[in-house]
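Here's the structure we're looking at; comments come further down.
Complex shown without one protein chain; remaining protein chains in place.
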Amino acid sequence: MAKNPPHTPETGLWNQLNAWMTKGPAGYTFLSLYTLITSALLITNPRTSLFTDIVFVLFLLLILAIYRSRLDMRFKVGLAVVALGFVLPYFGTLNPYYIDVATQAGIFATLAMGLNVVVGFAGLLDLGYVAFYAVGAYLWSIFSTPQIGNMISGATPVGEGWFYLFIIIGLMVGGLFGVLLGLPVLRLRGDYLAIVTLGFGEVIRVLAVNLDKPINITNGAQGIKDIERPPLFFAPALKALGFNLDNNQLYQLFFYFMVLLVVLITMLVVGRLKNSRIGRAWTAIREDETAAIAQGIPLVRMKLMAFAVGASFAGAMGVIFASKQLFINPPTFDLLRSISILSMVILGGLGNIPGVILGAVLVTLLNLQILPRIAEILRTAKEAGLPIPQSFDPTQYQRLLFGLLMILMMIFRPEGILPEDRRRQELHDHDDEPVEGQA
Amino acid sequence: MALLEASNITKVFGGLTAVNDVTLTIDEGSIVSVIGPNGAGKTTFFNILTGIYKPDKGDVRFNGQSIAGLRPDQIAARGMRRTFQNIRLFPNMTVLENVLVGMHTHLRAPFWNILLRNRSLRLEEGKARDKSRELLRFVGLDDKRDNLAKNLPYGDQRRLEIARALAGDPKLILLDEPTAGMNPNETVEATHLIRRLRDERGVTVVLIEHDMRLVMSISERISVLDYGTKIAEGDGQVIRSNPRVIEAYLGKAAGHHG
Amino acid sequence: MKRIVSLIVLVGVLMSLLAACGSTPAASPTAAPATAAPATAEATAEATAEATAEATETAEATPAAMTVVEYILATAAGMTPEAAAALGTIKIASQSPLSGDQSALGTGIRNGVELAIEQANTALAGSGVEIAFAPFDDQAQPEVGSANAKNIVSDPDILCTVGHLNSGVALASLPDYSNANLVMISPANTNPKITESGYANAFRVVGRDDLQGPIGARFAQESGVKTVYILHDKTDYGQGVAEFFKLEAEKLGIEVLAFEGTDEKSDFSSILTNIQAANPDMIYFGGLYPQAGPLLRQARDRGIMAQFLGPDGLDSPELAKLAGDALEGTFYTTVAAPVSQFPNAAQYATDYTTKFNGAAPPFSAQAYDSAAFCQAAIVTAAVEANGKPTREQVLAAMKSLPALSGITGTYSFSEKGDPNPATYYIFSTNSDPALWDQNELTSKIESAPPTE
Partner (left out) sequence: MVAEANVSKQNLQRQRTLQTLRTVFMPLGQLLLFIVGSAAVLGLIVVVVAFFLSRSDPKIMQTAIAILPQVMIDGMVRGFLFATIALGYTMVYGVLEFINFAHGEIFMVGGFVGAGVAYLLMQWGLLSTLPWIVFIVIAIVMGMTVSGLLAMATERVAYRPLRNSPRLVPLISAIGMSLVLQDVVRLIATSSPLGFNARFETPNFGKPFQIASIPLGERAIPVQISPKAVIFIVAAMLMLLALNYLVNATRLGKAIRAVAQDRATASLMGINVNQIISLTFLIGGALGGAAGVLFGMNIGTVNPYMGFIPGLKAFTAAVLGGIGNITGAMVGGIVLGFLEAFVASYLSLFTGGAFSGASYADIAAFSILILILIFRPEGLLGESTTQKV
């Protein structure tokens, strides 16, 4: 039985080029020019088009390039701040679409990082992760709309300002649900765990559909609309600075930054946990439960903690998501969503935080932007006479493409795009760097 | 003074009595070997001591307290650590991380400190790292600390397992066949290392071993198990001349050849 | 010169409008003025809904109003060559689930729009007006729909959207369309919330659940139904219409034996056991034909012979294909008029089958009409703007369109965007898919959408 070939080390023209571009003066020049050119192209071509699509993807790849480069940390952070903090939001005021894609990518990045705690760190396969997201989303939706009056007669919605508090509440309730799920399933091994978590996810979704009777808690299949958004406290300041934006643009910016902030916090929290006694205990459990317990690691407490931490991010993000979307209904939280978050984690690189973020961004881009665009190009080509059978409309087969991509990725790069081990190996190759490089 | 007292331990699997009424007392600061033919119940006995199995009968007292009902992690936290017959490292963690995991019970940083990464956490982590490095130096693996455990050669993996066990500052360390699969040179090194465990770090050592030369050379006491029952106990001299021990070993060997 | 042409066109349009008005009163006396029953809904003022029931065969006159296609041609003829040249690319987008298990219906919507655009382009060939098509897959997911909506909105060539299949997705996307004043005309969303949420840009060419459900209930009462067993598919569509049916049925004194939801798609035995025990006169199914087909067959197999009634989600020859002889005693409510009144629908069914292989699913003809109304609004706005119109102008044009007849009915839009007045029809089905468009009209009820 042949083992998968180990991945070839950095040789070949591309890698040499890559190494040259990410180090030293050439690296500084290259990245600065890269940022400059893509930013300029974005801002001068705000219309949605194939060209802008490509530039947008290249622009997002910049972040990856910055992360992979070996340059001065201050330069890297500065460049990232310019790109994500200024260029992208400004571009967002010109075109609402791309910044929404970026925001959704951020939402999924947080979810993927949360799931990564459970699956990647602790090695517990969870196929019902979206349930916690649903809990957070419904929490804010119910309490911020007149729906609360249907549930508790006479109750009135909480004000918009409670939004921030509800993020914290979502965090805690998500964590609580994580523990609730964790408690009964701790004794189960791999695949039994998978099916029970899957069941849990389905139970939450089915409850969301059905709990409009006998007491109307979730408004059932009709979903909840007009979900409250937080006040735009920064609007006057922007106005004073000369930006004349309407409310929609302001909200898009607000949610973009909100999500970006949560992504950063999540990265920080998950990264710190990973390099702490807790993260090491999770990894130990993943690697060998018996050996872990022999080191004095309390299995139950640590697994519960993994479930709780993972779920809490989803809970908090659910609150933000509901508020951003204005409308939620049960189909958003179906099994396919759990599966697609899991695929982000694995495609990106199980266990590795940058990898997982990359996976989330990539899958979101594929789903919302790249695949539709490819389908459109194929369709145009078909109209221009490309021999494609009449009944085949490429727009209808985006999922087919996605499925194929998943299979091909697993066959040719089963460890994900940015795997964890490689990074370790890399660190080893450059021993001057500290082991606990902030991932 | 007795560090560990296992009294009248019995464990039955299905119809098979794996450990039958075994009593064993281990004095602090000693090196004790448990020997016996394959399938004699030695590893099961270790598993009972470390809490992986619950004994059907009998009691285990460690450091003066009964630990019979405790979970393995609780027992480990009280200062009893072990290694495994078939090495059980965390293969995809680095050598240093493996040792840090062993230190888990000594790291107390609360959740919030980890999130804030404040001074007390950094201090604790720094100390843990220093101590891990020191342990790795002790077993001679410091230069390989950033390798993945799975990439170490066999002998190094055994030594890493010992370093990991030491990380919990154990009073007692149980070594399950620490030289299995080693060549004579490695075995000599391992013997040396086991002796240093006690001499330099004051750890009481109990080992399961098949290599009689090693057992005889370092053990102060030897217990012999056969078919789950303790058939002999004493120093090397006593064991070597015990007829039941000879029968257990030679009988088995004879059975093989016949 | 330009002015003269547009004047002529305007006169022409006015004349045809007059002709249309003239012929309407001529046709209406033949319809028996019937019991005025108030349509009931939470938000509906009782008095506003005037319903006329019990249509007779004689009601089938030729459609009174000008057809959309005629209107488009007439209007486009009034466009100056300069204006036509200035149009540039104009697109109509469609959003519906094109993948996943709802893709059969979603694809029907997409195909309907494509056919409408294609046929109009052929008809408009000389005038210089050409409209492109941009289909989107909303995956039946609200957030995909809203992301697509932002994509659509950010393409200034798209002046009108046809969508969605799921009202949940529509409600999630409407804020984005609304921000850009982009018209969204729905071929399938019967949920009252679509036009009740205060979006000026929301239109639809289908009925409303709060009218369709109650009209079904009234039909049940008239057919002598005493007990009804209500089933729904647990979607916003099916459950929504079933709930309105239930409210009205209770009001009319029909005993509701059960109100059950199921997302079971194939094996209905457990539910049928309960139905058998309850022994209702009628089964009301709030849902779509893919479920209704096997449900009916299994029910008839078991010897359950109760009447079967459902909403417009059953209106497809596919139902006849799936259920076959089991269709005996099945009725559905819809705003899509019978083919005898709108012969173009038959042509549509043929064209659809020729081009796309397979019968048109429900809401596909409505999608065709939606796209046609989009074109009408765009062309009107283009004439007015004398060049490429803005989205605001298209929106204004849509609101001011005269009553025009598409292939499923004659529509003008109420203030909120509902078809006004909507005529609800109740058909009894026949089991031959090829003869679906000859389903017998059982009853016809006019009902104005609520206005308050």
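The letters A, B and C name the chains in turn, as written, and every chain counts its residues from 1.
Keep this in mind: a residue touches a chain if its C-beta (ideal position, glycine included) is under 8 Å from a C-beta of that chain, and two chains touch if they have at least 3 such contacts.
Note that the structure is a prediction, hence the values are computed from the model and not measured.
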The listed residue (C:E82, C:D101 or C:E440) that touches the chain absent from the view is C:D101
Filtering C:T80, C:N181, C:S223 or C:Q276 for touch with the omitted chain leaves C:Q276
What is the set of chain C residues that contact the non-displayed chain in the whole complex?
-> 99-101, 103-104, 107, 234, 258-267, 269-271, 273-274, 276-277, 279, 289-290, 293-294, 297-298, 301-303, 318, 321-322, 324, 357-359
Which residues does chain A use to touch the chain missing from this display?
-> 1, 3-4, 119, 125, 184-185, 187-192, 194-196, 198-200, 202-203, 206-207, 209-210, 213-214, 290, 335, 339, 342-343, 346-347, 350, 389, 391-392, 396-397, 399-400, 402-407, 410-411, 414-415
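By definition in this document, only the chains that are shown with their structure count from here on.
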Taking every chain's C-alpha mean, which one sits closest to the mean of all protein C-alpha atoms?
-> A
Farthest chain from chain C, comparing Cα centres?
-> B
Chain A to chain B, mean C-alpha position gap in Å, rounds to 44
Taking the complex as given, what residues does chain A use to touch chain C?
-> 46-48, 95-98, 100-101, 104, 209-210, 220-223, 225-226, 246, 248, 321, 325-329, 331-332, 367-369, 372, 375-376, 379, 390-391, 393, 395-400
Contact set on chain B toward chain A in their complex | 50, 52, 71-74, 76-77, 81-82, 84, 88-94, 96-97, 100-105, 107, 109, 111, 114-115, 117, 121, 125, 146-148, 164, 167-168
In the complex with chain B, residue positions of chain A that touch it = 268-269, 272-273, 276-278, 280-281, 283-284, 287-288, 290-299, 420-421, 424-425, 427-428, 431, 435
